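Of the protein chains in this complex, one is absent; all others appear in place.
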Amino acid sequence: MKITPTRARELARHLGGEIVGDADTMITGIAPIEQAGSGDLSFIAQARFLDQLDQTAAAAVLVAANFTLTPGRRPALIRVANPYFAFIEIIKKYLPNPQSAPGIDPSAHVSPHARLGEGVTIGPHATIEAGCEIGAAVQIGAGCYLGRGAKIGSGSTLFPHVCIAHEVIIGRNVIVQFGSVIGSDGFGYVKHEGRHHKIPHLGTVVIEDEVEIGANCTIDRGTFGETRIQRGAKLDNLIHLAHNVTVGENTVIAAQTGVSGSTKIGRDVTIAGQVGFVGHIDIGDHTMFGAQAGVTKSIPANTVVSGYPARDHAQARREEAAIRRLPELLKRVKALERLLAADGKLQLSEDSPKEEMAG
Amino acid sequence: MKITPTRARELARHLGGEIVGDADTMITGIAPIEQAGSGDLSFIAQARFLDQLDQTAAAAVLVAANFTLTPGRRPALIRVANPYFAFIEIIKKYLPNPQSAPGIDPSAHVSPHARLGEGVTIGPHATIEAGCEIGAAVQIGAGCYLGRGAKIGSGSTLFPHVCIAHEVIIGRNVIVQFGSVIGSDGFGYVKHEGRHHKIPHLGTVVIEDEVEIGANCTIDRGTFGETRIQRGAKLDNLIHLAHNVTVGENTVIAAQTGVSGSTKIGRDVTIAGQVGFVGHIDIGDHTMFGAQAGVTKSIPANTVVSGYPARDHAQARREEAAIRRLPELLKRVKALERLLAADGKLQLSEDSPKEEMAG
Partner (left out) sequence: MKITPTRARELARHLGGEIVGDADTMITGIAPIEQAGSGDLSFIAQARFLDQLDQTAAAAVLVAANFTLTPGRRPALIRVANPYFAFIEIIKKYLPNPQSAPGIDPSAHVSPHARLGEGVTIGPHATIEAGCEIGAAVQIGAGCYLGRGAKIGSGSTLFPHVCIAHEVIIGRNVIVQFGSVIGSDGFGYVKHEGRHHKIPHLGTVVIEDEVEIGANCTIDRGTFGETRIQRGAKLDNLIHLAHNVTVGENTVIAAQTGVSGSTKIGRDVTIAGQVGFVGHIDIGDHTMFGAQAGVTKSIPANTVVSGYPARDHAQARREEAAIRRLPELLKRVKALERLLAADGKLQLSEDSPKEEMAG
């Protein structure tokens, strides 16, 4: 992709990096290392990929300051603390970003009782109800809905078709992607005379600064109190958070995971896709969850779990390996029983199970 | 939360409850017991939480008529049949509910060939196609879409961004939350000459009275005939029901569960989150399904199942406990085999498996 043409020296200066090779090389685009062509800047994030330097056509490559480089013909290098992070910094500064000018599309429905900061963009067919407070430079995509009293912090972006229900509070520099719903009513009923009666959901949702939420997620509001996603947490697509859930700082949750009511997830937790958590449990900081794990109880900090029910990951793998051998184990035990029966030491009971296995 | 200030006596009268203590206490708000402050009404639903009466600052507490109360200083009590249900009754009557006045937002697209009952509310950017029939006091949120010939019974509420496809029939007092889709085409193709050809979906969806559907669900229409959700059933978020599924009365389904085509789920069934049902099976009344269960065959009434493939829950738990012991069992059988081999009674075969376990 084309960027504003810039010399390698200037990019290194912007990044606070050290240049090795031709500092005057003109950089005109960016690309991943295996696709980079003449004029492109690329990056190598891990030392084991350094041999790609010998094949790439890139004009310059971002590498880590602590990589050990062997001599050879190669593109200009820019040594930085974190090459991928530096690559993102270059994209943010030098890649043209054709954004629409701020302004409110005439087809948007904006209540006269909403308060809008400077430089707000509101797309076609959006609805902003009374009492909303929208911070500076917020971008609200086409067809978004903001219920009465919703608050959006400055610098946040709602992609098209996002629903923010009444009174929900969104922090600064938050991103919510297409079609996600923040503040739906939680799933709670009281059974009375054989019928389910809806529990009013009087709480709300608080999304702290720098959080990102993917597409078509559903984040329910608290029954009382709040559902809260703490600073810097990142959620993928089609995730469900029930009422009164807490997600800790910098926690990362992959697609299609669901968290039941009132469960508290700690900080810096890593959750793979399609994981399920029962309600009312505590998930410790720095825990990790394998894909499709079914988490049925609280998990202490710094633990890696997987499987259903979720348990220590190394133990789960040992059990899975043992299950692979289970059909053969049944035969081995049968052989032992026959041997001892032949000795007259064991009576094979009538109801001793037959080899009735499927498959 | 503030309610219309009302004396405890009046609340008790509204509920048909019996007051114990100061009937003149003025109630000005409602809160859960652990958060209740001066002037608040709260409730205790289970006798084992009665000791919270000694600590709460609540002015009055709803308790069950059949609780045994010990003497002590405490707030006013209102004895009722079902404290949580009574609490909801108070919220419904005394909590201010700032609803927009009925009316059709001028930005809504309403076909002149649609029929609207009295007191209908239609939000901004909604679309109501020809032939729709919308009952009295129905609330249709911003950006909702109602296809041609859709029918919505009186008192029902569609949250913003709901899609009701053509000819779908929604009963009375139904709630559909943000972004749910009722009446998408089912997933069916005929393979012909190596390609999949779409089967037209000529059926519809019928949602009976008092049903609630959460956010971002997808309910497919019947291929022929109907997909039907019976009276009082409650669905959480991100649920998928395929073509021609039936969900019985008062059945409760938690988030991210999926039901394949033509499966019939009985009444008063309880289904936890992320459960999957294959197609063309019958699920008996009063069954219960553990989270992430994979249901591969019909299940008789009054059964509790879990796991994959779903089986009797007690049996599943015994098996899971046994799996925990499986790596150690492999060692024990190995020890028995060695013992008998040392006796000359067993020849350890060449291909006897090695300890090759992972982890």
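Note that the chains take the letters A and B in the order they are written out, and that residue 1 is the start of every chain.
We adopt the following convention: contacts are C-beta pairs under 8 Å (C-beta built on N, C-alpha and C of every residue); 3 or more make two chains touch, one makes a residue touch a chain.
If you're wondering where the values come from, they're calculated on a predicted model, not measured in any experiment.
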Filtering A:142, A:190 or A:281 for touch with the omitted chain leaves A:142
With respect to the chain omitted from the figure, which of A:125, A:172, A:243 or A:264 is a touching residue?
A:125
By the document's definition of touch, the residue of A:9, A:166, A:191 or A:234 touching the omitted chain is A:234
Absent chain, residues of chain A that touch it:
1, 31-32, 35, 81-82, 84-85, 88, 91-92, 95, 98, 105, 107, 123-125, 141-143, 159-161, 175, 177-179, 210, 212, 214-216, 232, 234, 236-238, 250, 252, 254-256, 273-274, 291-292, 307-308, 320, 323-324, 326-327, 329-330, 333, 336-337, 340, 345-346, 353, 356-359
In the full complex, which residues of chain B touch the absent chain?
107, 109, 125, 127, 143, 145, 147-148, 161, 163, 165, 179, 181, 184-185, 187, 189-190, 192, 194-200, 202, 216-218, 220, 224-225, 238, 240, 242, 256, 258, 260, 274, 276, 278, 292, 294, 296, 308-309, 311, 314-315, 317-323, 325-326, 328-329, 332-333, 335-336, 339, 343
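In the analysis below, only the chains that are shown with their structure count from here on.
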Chain A and chain B, separation of their C-alpha mean positions in angstrom
26
